[in-house]
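A single protein chain has been removed from this complex, and every other one stays in its place.
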Amino acid sequence: MAALLTQNFITALLLGAVTASIPLLLAGLGEQISEKAGVLNIGIEGMMLMGAYAGFLLAYRSGSPWLGFAAGAAGGAAVAAIMALLCVFAGLNQVVIGIALTLGVQGLTALLHHVQFSQNYPRLADFGVLKLPALSAIPVLGPALFQQPLCVYLAWLAVPALGAIFRATHLGLSLQAAGDKPAALDAAGVDVVMIRGGAVLATGLMAGLGGAFMAEIGAGIFVPFMTNGNGFIGIVLAMLARGKPWRVLLGAMLFGACLSITTALQVAGIDVPTDVIQMLPFAAVLLALVIFGRQASLPAALGVHYLRGAR
Amino acid sequence: MLSLQGVTKRYPGVVANDRLFIDFAAGEVHVLLGENGAGKSTLVALLSGLQTPDQGFILLNGARQVMKNPAQALRHGIGTVYQHSMLVPSLSVAENIALGGAWWRRPDLPGIAARMATICQDIGVTLDPAAIVGTLSLGEQQQVEIIRALLRGSRFLILDEATGMLTPNAAQELGALMRRLAQRGLAVLFITHKLREALAFGDRISVLRHGRLAGQISPERLAGTDHGQISADIVHLMFGSAQSAAGPAPVPAAKAGDSPVLQAIALAVAHAPPIDLAISAGEIFGIAGIDGNGQKQFAEALAGQSPAQGGHILLDGQDLAALTVGERHKKGLRYVTDDRLGEGTIGSFPISLNLLFKNLADRPFWRHGIEQPAPIHAYAEQQVAAFDIRTPSVDTPIGKLSGGNIQKVLLARELSGPARAVIFAKPTNGLDVQNTIATRQRIRAAASGGLAILLISTDLDEILELSHRIAVMAGGRLVGVVENGPDARREVGEMMSGLAE
Partner (left out) sequence: MSRIVLTAFLPFIAAIILSGLVLWLLGANPVAYYTIVVQRGLFSTGGLQASATHMAAPLLIGASLIVAFRAGIWNLGGDGQFLLAAVVVAAAAPNLAGILPRWATLSLCLALGAAVGAAWSVLPALLKAYQGVNEIITTLMMTFLGVSLANVLVKLVFADPHTTVPQTRTLPVADRLPHVFHTTISSGLLVGVITIILVQLVMARTAFGLKLRMVGASQKAALHAGLPVPRLIFSVFGLSAALAGLAGAVDILGVQGNVRADWNPAYTLTVVPLVFLARLNGFAAIPLMFLFAILSIGGESAARRLGVPNQFTLVVMATLLILLGVSETLDQRRRNGGPG
């Protein structure tokens, strides 16, 4: 047990946790935007997977990881555009379309992977890390938190950025109104469809980035179905965070730690079967839902399509 | 300032607004009077940009304007205060007012608060900009919406049925506020179906009937003529034939009480103080009061939908505590809910099943749990005939029926069988004149048939017309009980205003 508290173990744990947490963070933040605006975005798992595929594809073909991220964002947004069109604009059931998009992306990317990569299973080169000067010297925390690729720091920056947008811009107000009482927003002269549609696109963009991160940095490779529930965990994070982006970061780190604990345990010399470990994040999620579920407050108009003049 | 030129709007099956030519002038409180279904809400929707006219057009300051959405209407200076709050409950007052600005900009909350303070002072209203709207009373929320319209530079203010949820006092204040606004040069359009308010608050009255302009009362006539005479004229305009709709029926003689049929003894509901109540056979007990003061919770506790915290409910002397909704229904305690579409019926289910809501699994309609279509059908046909329900068939999904017919289904369900006591919650809400009269007849008939009636309504006229005794509910408790008589209106009004705000 003492082995668990060594510096090496904690550093290894944090290191793995950060890498595993970024996709969750991005998915969670993205879902938070949709949720605030009143859209329950079940398709986020599909958006993430599309981002993973597109990101990997472009990073591999072009050699530039940043192009990969751009492609990932675009891929996720493209899937989100379908959802925006069918659900926000045309009013189809959000859950049904979300399931359809997730299924479709899973099938499509599996097919594409088979056609393109099943012969040689290419890997991406390792991404370089950016060592932050003073901070990375802090014992235990330093090497884990502040010796990460640039994109990690950028993802972290998204937290305060989103918080600022929510709290201090008209966009944030409109988002909250769209989720709480869209009729009021409409009466105030703001296009509810545009706001909700935009929110869904933003979710797709962020989920796509998260997926691209998983493929490029996390794994270095694309495997069909590789998102494995990260998108859905993102929904849980958004639910529990009740509108505050920093809570998504907290949750993402916690679940990220669960996801990555295998490597850390190996460092500590403890041998637990991988399959048991794989249960950990989902068990943790359920535990969190049991403890905090009642408090998870969702916007009043969540999942309800807005029709002007509907009684 | 604003003029309707032959404005017409049609919906499937009905012409909601039919070739309307009306002028609205600045500095005047113009009242639009009409019964439910006369076309008032449609007109509001057209003016506020939610809908566009099918024919005709709107002149604003002499120029022809088309408003395709609320944003455009706002830009033209038309502000609307709806009957149901159009504010976002989770945002503050200032944030609600700020809603609608350029998306990348920071909302100027301090600036809004400052401008709010000036206007509030001007028109004599106090509001805290940081208060979360969800915590404000409905009257205060309305004030916020008026302030917002003013801050947006509205010159034409529409108040749609704004007094529906207010105490008599608050309604008076709103009337005075409208006057002050008109004095500042605004054109105020006040929509209502209440004759008394039209006379009290308005400078000019336009009467709408079946989508058409039935007539107008000019300011001179209003100022010069006796109100009683004008009332009669207006009633004629609103209802056409010699139908006297507004006149209250003679108050029925008070019934001598034997042992009461329905009794609540120290009934504690939610966090309210205990309530004591006793209603005899043939008696109509009215509970007046503003919406949201515990009436619904009280009714639900009596019916068995929610558990009471303490006390007893007795029906013919029998304690109902352990009985479920279905069991109480069978014993004779009935509840006609005010939420017809959300609670009382399931829109996609056929009428036949809706009639048997509270008799699920009963013989002969179900045997061993299996549905028996023939008895169900026969029973439904019987009820449709007895209660004059207009429908293509008993299998029609009930959501397709008109409001009046849905209410008839509810009445059929609750008044049939061994009914002993019936709770009516806002029974004529949203109904047209004919159905309103018919429903009130049924209530009276049920009482004369020996049932005990509990009538909960926000319509004071209705309470005064039907009840033997009247109480007011405020904050979940019953405040005072009076016998219905010539002084009742004043007494009830006092009880209500004494506890409001």
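We call the chains A and B, going by the order they appear; numbering starts again at 1 in every chain.
In this section, contacts are C-beta pairs under 8 Å (C-beta built on N, C-alpha and C of every residue); 3 or more make two chains touch, one makes a residue touch a chain.
Not measured: the values here are computed from a predicted model.
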Thinking of the whole complex, not just what is shown, which of A:Ala78, A:Ala110, A:Leu132 or A:Met253 touches the missing chain?
-> A:Ala110
Could you tell me which of B:Leu127, B:Ile191, B:Val207 or B:Leu353 touches the chain that is not displayed?
-> B:Leu353
Touching the left-out chain: which of A:Ile42, A:Leu57, A:Val192 or A:Ile261?
-> A:Ile42
In terms of residues, what is the contact footprint of the unshown chain on subunit B?
-> 12, 304-305, 324-326, 329, 337, 339, 342-346, 348-349, 353, 357-358, 360-361, 366, 369-371
Touching residues on subunit A - with respect to the absent chain | 40, 42, 82, 86, 90-93, 95-97, 99-108, 110-112, 114-115, 224, 228-229, 232-233, 235-236, 239, 273, 275-276, 278-279, 282-283, 285-286, 289-290, 293-294, 296, 298, 307-310
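Operating definition for what follows: only the chains that are shown with their structure count from here on.
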Let me have the rounded angstrom distance from the C-alpha centre of subunit A over to the C-alpha centre of subunit B, please.
-> 46
Contact residues on subunit A for subunit B in the complex?
-> 168-171, 173-174, 176-177, 180-181, 183-191, 300, 308-309
In the complex, subunit B residues that touch subunit A | 45, 48, 50-51, 69-72, 74-75, 80, 82, 85-91, 95-96, 98-107
